[in-house]
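Missing here is one protein chain; the remaining ones are kept as they sit in the complex.
Note that the chains are named A, B and C in the order they appear, and that numbering of residues resets to 1 at the start of each chain.
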Amino acid sequence: MIIMKTDATEEDIQRVVEEIERSGLRADVSRGEYMTVIGPVGDERRLAFDRIATLAGVKEASMVESPYKLISRQYARFFGEPGANRTVIIGDVHLGNGEPVIIAGPCAIESRPQLMRIAEEVKGAGAQILRGGVFKPRSSVHSFQGLGAAGAEGAEEALCWLKEAGDAFDMPVVTEVRGESMVELVARYVDMMHIGARNMYDQDLLVAVARQRKPVLLKRHFGASIEELLSFSEYVAAEGNKDIILCERGIVPMGKGKSFTRYTLDLAAVPVIHDETYLPVIVDPSHSTGRRDLIYPMSCAAVAAGADGLMIEVHYDPSEALVDGPQMVTPDELRSIVDACRRLYATVKKS
Amino acid sequence: MIIMKTDATEEDIQRVVEEIERSGLRADVSRGEYMTVIGPVGDERRLAFDRIATLAGVKEASMVESPYKLISRQYARFFGEPGANRTVIIGDVHLGNGEPVIIAGPCAIESRPQLMRIAEEVKGAGAQILRGGVFKPRSSVHSFQGLGAAGAEGAEEALCWLKEAGDAFDMPVVTEVRGESMVELVARYVDMMHIGARNMYDQDLLVAVARQRKPVLLKRHFGASIEELLSFSEYVAAEGNKDIILCERGIVPMGKGKSFTRYTLDLAAVPVIHDETYLPVIVDPSHSTGRRDLIYPMSCAAVAAGADGLMIEVHYDPSEALVDGPQMVTPDELRSIVDACRRLYATVKKS
Amino acid sequence: MIIMKTDATEEDIQRVVEEIERSGLRADVSRGEYMTVIGPVGDERRLAFDRIATLAGVKEASMVESPYKLISRQYARFFGEPGANRTVIIGDVHLGNGEPVIIAGPCAIESRPQLMRIAEEVKGAGAQILRGGVFKPRSSVHSFQGLGAAGAEGAEEALCWLKEAGDAFDMPVVTEVRGESMVELVARYVDMMHIGARNMYDQDLLVAVARQRKPVLLKRHFGASIEELLSFSEYVAAEGNKDIILCERGIVPMGKGKSFTRYTLDLAAVPVIHDETYLPVIVDPSHSTGRRDLIYPMSCAAVAAGADGLMIEVHYDPSEALVDGPQMVTPDELRSIVDACRRLYATVKKS
Partner (left out) sequence: MIIMKTDATEEDIQRVVEEIERSGLRADVSRGEYMTVIGPVGDERRLAFDRIATLAGVKEASMVESPYKLISRQYARFFGEPGANRTVIIGDVHLGNGEPVIIAGPCAIESRPQLMRIAEEVKGAGAQILRGGVFKPRSSVHSFQGLGAAGAEGAEEALCWLKEAGDAFDMPVVTEVRGESMVELVARYVDMMHIGARNMYDQDLLVAVARQRKPVLLKRHFGASIEELLSFSEYVAAEGNKDIILCERGIVPMGKGKSFTRYTLDLAAVPVIHDETYLPVIVDPSHSTGRRDLIYPMSCAAVAAGADGLMIEVHYDPSEALVDGPQMVTPDELRSIVDACRRLYATVKKS
């Protein structure tokens, strides 16, 4: 839709109409009391709204239609999609359209024994998918960066352990991939590729990961609107890969004074995303809150809001974890979270 | 705590120490490798950190202790409080420490019949407290401002109806009070005084309302941190009135692109507030989301996160509501929300 | 503009058209490839977009036209206004359309001698309007609240001193008014009424102040968009009072980690507001940064961005100020700021 200024001339209006028609669309001109509004009819994605906005007499030029049609529930039928909730299959785990799936494991893989022990314990606590970080994005150059920081070899060794642990305890595995150069290596070992919040805007990475044809877990950037998360997931879908799981993990806090959580968990994103797209959406209560004591209530809240899964960081001894200790729960705590979430899901489902 | 600059002199340090001692506190000086840190020992509220921050050589001066000791769970025992969860009694309804309490009713009171009908229907749907707006804060001078906009007489008539409806259907009543001049009038008719988000920072109103010695419902401002909400509730507590119910109702959205909700509901505020204070906390899913279809999932999520109550706007015909139609649920929808929340609460409680 | 869902029926569309026509406007229906867009033609302010948004098949309903027509530059000619930059006259000071006006004085009036001394010194430093706070909004109930906190008598005494100081040094005076009950009292003593950031949304106060028929200084709330600031200034304009000066004073900081300023000063607001309205706009570098060392550079930046004035807090001894010492400049510092700003203004004007 193009809104003209109150003092736009007839020539200004005509130039906009021509620009629209040149792109193969039709222009509906609506002359109001104060201003004229021009509505393009046709596939709006073919219009350069940026360029139209620079024309004389134009006040605003913006797309009315969705910028993420490929994954949109509303547009599904125009693209031969059923539009019903999609189930993504990771290994033999079905995520979406059913009981919430629990993804759990250490924030960072520190050693083979650490990983094997946590894998066994999270399995026992009810987790279905094993996570473990190889490449850790850190704010300080002086902090532990994950075993992947030692280069491809260190990374591959840790990835081997991850696969081994998954096999040993019968869980598909997922890890964050950081940097295009690591995509193929990671894809050889994992069942799902995880794109972290900091990389949501990294379109090269999105495309490279999409092409591995494995399920993709895409986290919302902490400075991104929901619309941006959906628009960037379109980079994956445009490669023909619609096995996408979206993840809400908190946005940057706002306001003066102490922030009691690391990020602000935007749980309304869960039903909003379900309304906009047929893709499943999960919640990460660990990174969003950064507080062990909030994982339980926020996991329950996420499931009550309709989340298709949870991603939770676990360590048998949080005070020994090399990264993010304050947000780790123990395997025992995980078990009580899983139990509560299952009961809550059953209750919500009946309603 | 006062952090000195790396190049602060011994004289700078001494001046800070003297300033602290002049206020009757003791100063602990800790000399580090790069900088000196000075810790005041005693009641920090007696120190003018603002003033200390202006002294030569001072890098930062801030309070380490809580700025809201009167309502703090941590400090409760120093103030002769039990520190256990507080139950606030409104009429004969107990809020806090039990099943979530449902506050429901129209956004704005439009007429006596409208209010009586909605009161009857929300009661039937399971609500325990009746709400109804007399003074409506609006963004546009051209919108309906509530019956209170006609002055004290219009306000009193609407307040009479509210009391009448509460009596007829056996519910205590609550309404928002806007403007100190209306405080006494409103207090004559309602069982709980509601201070809206826009007025959270209005300390005169807080004090005036606190003095009515009725329960106070204080909403978090949409630009306020949790710390500020707690600090401002201290204005009420300092008047000796600790019958305070805090309410999370969303903070301003952030980020580029479309915001799918009116505000960002910060549900982690519920367990955070429960950790910081013994006061009960409720959630308003109506104003935070602004979307009728999100009231159900976010009500469930709020209860799962531990909310002590919900405040929900209801209208028998949302398309006829004079204010905020898009966020109104019908009485039937309210009933299913109440039912779901009660079942969820029972499930959470068992866990 | 009303955007229909992709699956809206012909009946849905007709109902929207009828609703628009019932309000006396015409409806332009534009049927696109995927969805239908309905544009109301006529005075959009007569439409209840809220209500239309609740109708079946409606995806979004929003106003295309400006919500603040009375003060809009674009709409000026439809309302008999010239649309050129407005000059507001305070006492004998002309603000707008010329050299930036300097408003300076203490944050809080502490005593008659304190005020008289500062008044003399800011006059000497080049200030044209004297400010001094009588009612101080504070985050903590335990802090000094201004002399007005003692009630109407304390307030009146401080207001007398303010007027006396203004007369003695030939400067019109301005103070913040907080609470409707104080409006008339304040109006008797000052040349301009200042509505603080925390009260920007207080429509009752805006209307009461507007009716005093004195110039109004309206500060942007720290959680408000520019659109909201303009919409709320319409409350003043709708009373027939267009002597409005808008003030940018910073919005709440965002992001993790240390915030080096109290608020984020949004200087682009200056040219944006100049583009949207013919009202003058000033900047408050004191409250926005909260840091004495940033007042100079941000004052210069504000003037370079086109600000019509500055509001700066001054104290002869910042370490003795009862409120906000860290953001006070001394009279000498004020003089160098004023000098720099005058030279910058001359330079910008020549360009």
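As a working rule, contacts are C-beta pairs under 8 Å (C-beta built on N, C-alpha and C of every residue); 3 or more make two chains touch, one makes a residue touch a chain.
As the structure is a computational prediction, the values presented were derived from the model and not from experiment.
Within the set C:Val252, C:Leu279 or C:Leu334, the residue that contacts the chain not displayed is C:Val252.
One of C:Leu265, C:Ile282, C:Leu310 or C:Val329 touches the chain omitted from the figure, and that residue is C:Leu265. Considering the full assembly, C:Val303 is the residue among C:Leu130, C:Val174, C:Val303 or C:Val329 that touches the omitted chain. Residue-wise, the contact with the chain that is not shown comes from A:Glu234, picked out of A:Asp28, A:Glu156, A:Asp191 or A:Glu234. Residue positions on chain B in contact with the hidden chain: 1, 3, 5-7, 28, 30-35, 37, 39-43, 64-65, 74-75, 77-78, 252-256, 259, 262-263, in rising order. Residues 45, 48, 50-51, 53-55, 67, 137-142, 145, 178-181, 198-199, 201-205, 221-224, 228, 231-232, 234-235, 238, 252, 254, 292, 318-326, 328 of chain A touch the missing chain (whole complex, contact as defined above). By the touch definition given at the top, chain C reaches the unshown chain through residues 223-228, 231, 251-261, 264-268, 270-272, 275-276, 288-289, 293-294, 297-298, 300-306, 336, 339-340, 343-344, 347-348, 350-351.
The rule is simple: only the chains that are shown with their structure count from here on.
Interface note: chain B and chain C, two copies of one sequence, contact each other through mostly matching residue numbers (shared numbers exceed half of all numbers used). The central chain here, found by comparing per-chain C-alpha centres with the mean of all protein C-alpha atoms, is B. Per-chain CA centroids place chain A at a distance of 32 Å from chain B.
Here the CA centre of chain A is 39 Å from the CA centre of chain C.
Multi-chain contact residues, meaning those touching two or more other chains, occur in chain A at positions 252-256, 259.
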